[in-house]
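Right, one structure below, let's go through it.
Left out: one protein chain. Kept in place: all the others.
Here is subunit A:
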Amino acid sequence: MNLELLGITVLWTFLYGYLIVASIDFGAGFFAYYGKITKRDHLINDLISRYLSPVWEVTNVFFVFFFVGIVGFFPSTAYYFGTALLIPGSVAIILLAIRGSFYAFNNYGSRSSTAYLFLYGATGLLIPASLSTTLTISEGGFLKVEGNKVIFLAKELFTSPYSWSVVALSIVSVLFISASFLTYYADRANDKGAREILRKFALLWSPPTIIASLFVFVSLREHNPIHFHKAVGEYWWMFALSLLCFMVASYLIYLKKKFGIAFIMVMLQFFFAFFGYGASHLPYILYPHITLHESVTNETMALALVIVFVLGLLLLIPSLYLLMKLFLFDADYVKGKKQ
C-alpha cells in the first residue's frame, strides 16, 4: 500500500468516525427539540444530555482532524475546495459555531431556553446537508477553472437532482443513526419510556434511508457515469453487505431485541456504504482536477504525517477507551445514578 492510499484511507476512516459520532449528536439535537415541542422532553432529554455533555467536543475534533489531514496530505484540495467553497464553507462553519456554543450555553448555563434548543435542533439538520455538498462537489461538474481562478457553479449545484438526493440521504441517515444509537443507550439506562419513543423514531427513519440511497444511485448514474459504473461493477458487494446489515439492524430494532448488536449493524451498514463509495471514487479526489497520485504531498511530509498519526493513535485509543468506559459502558452513569 503506498503512502497516498494509506493517507486517504486513514482520513476516510476518520471521516467515517465523524459521520457516526456527529450523526448521533446532530440527530439528538433534532429529537431533543422535537421532544420539547411535543412535551415529551421529560422522557428523553435527560438521557440525551447525559450522553452528549462529555463527548460533544470530541465529536468536533473528528471533523477538524479530517480537514487538517486532507489539506496536509493533499495540499491541492486546499486550493480547489478552498477557493470554491468560500461561501458554502463559511455558512457551514457558522452553523457549526452556533450549534457548538448554543449547546454549551443551554446545557452548562443556568437556564435552558427553547430558542437555543431550536437553533440546536435546526443546525443539526442543516450542517449535514451543507457538509454533504462537499462530497457532491467532488463528483465534478460544479467547479469551473479559468486560468488561476476556480469558480463555484452555485446554480448547477442547486438545480442538480444528484445534489438534492445527497442532501436527503444525509438528513435521513443522521436521524436513523442517531435514533438507533439512542434507543440502545436508553435500553442500557433501563429507561423504557425513552426507549419506546426513540425506537419508534428509529423504525420511522429506517425505510427512508434506503429509499434515499436508491435515489443517490439513480442520480449518480446521470451525473457521473464513470463513478456509478465503478461502484456497481467493482464494489457492488460492499453495497450488498451494507443492505444486509441494514436489514438485520432494522429487524432487531423491530423485534425489540439486542439493541447493541442492532447499532453495530447500523455502523456496519454505513461502513460498507461509505467505504464502497470512497473506494469507487478513487483515484479521483475531485473529478477531474485532483487525483490521488498527482495531488499527494511530498514524500517526506507524507511519511512524517503517517508516523505522527501512528504515534497519535497510540495516545488517543486508550484515552477514547477511557472516555467510553466512563460514560458509555458504565451502567450507573448511563442510568443517571452518578453525577
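FYI, a contact is a pair of C-beta atoms (placed from the backbone, for glycine too) under 8 Å apart; a residue touches a chain by one contact, two chains touch by 3 or more; residues count from 1.
One rule holds in what follows: contacts and distances are computed from a predicted model.
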"Xylose transport system permease protein XylH", "ABC transporter ATP-binding protein", "Germination protein YpeB" or "Cytochrome ubiquinol oxidase subunit I" - which is the UniProt name of the missing chain: "Cytochrome ubiquinol oxidase subunit I"
Which residue of A:Tyr16, A:Phe31, A:Phe67 or A:Phe176 touches the chain not shown here: A:Phe67
Touching the absent chain when the full complex is considered, from A:Leu204, A:Ala240, A:Ile261 or A:Leu322: A:Leu322
Given A:Leu6, A:Val55, A:Leu153 or A:Leu282, the one touching the chain that is not displayed: A:Val55
Contact footprint on subunit A, counting only the chain that is left out: 53-55, 57-58, 60-61, 63-65, 67-69, 71-73, 75-76, 78-87, 89-91, 93-94, 96-98, 100-105, 108-111, 148-150, 152, 297-298, 300-301, 304-305, 308-309, 312, 315-316, 319-320, 322-323, 326-327, 338-339
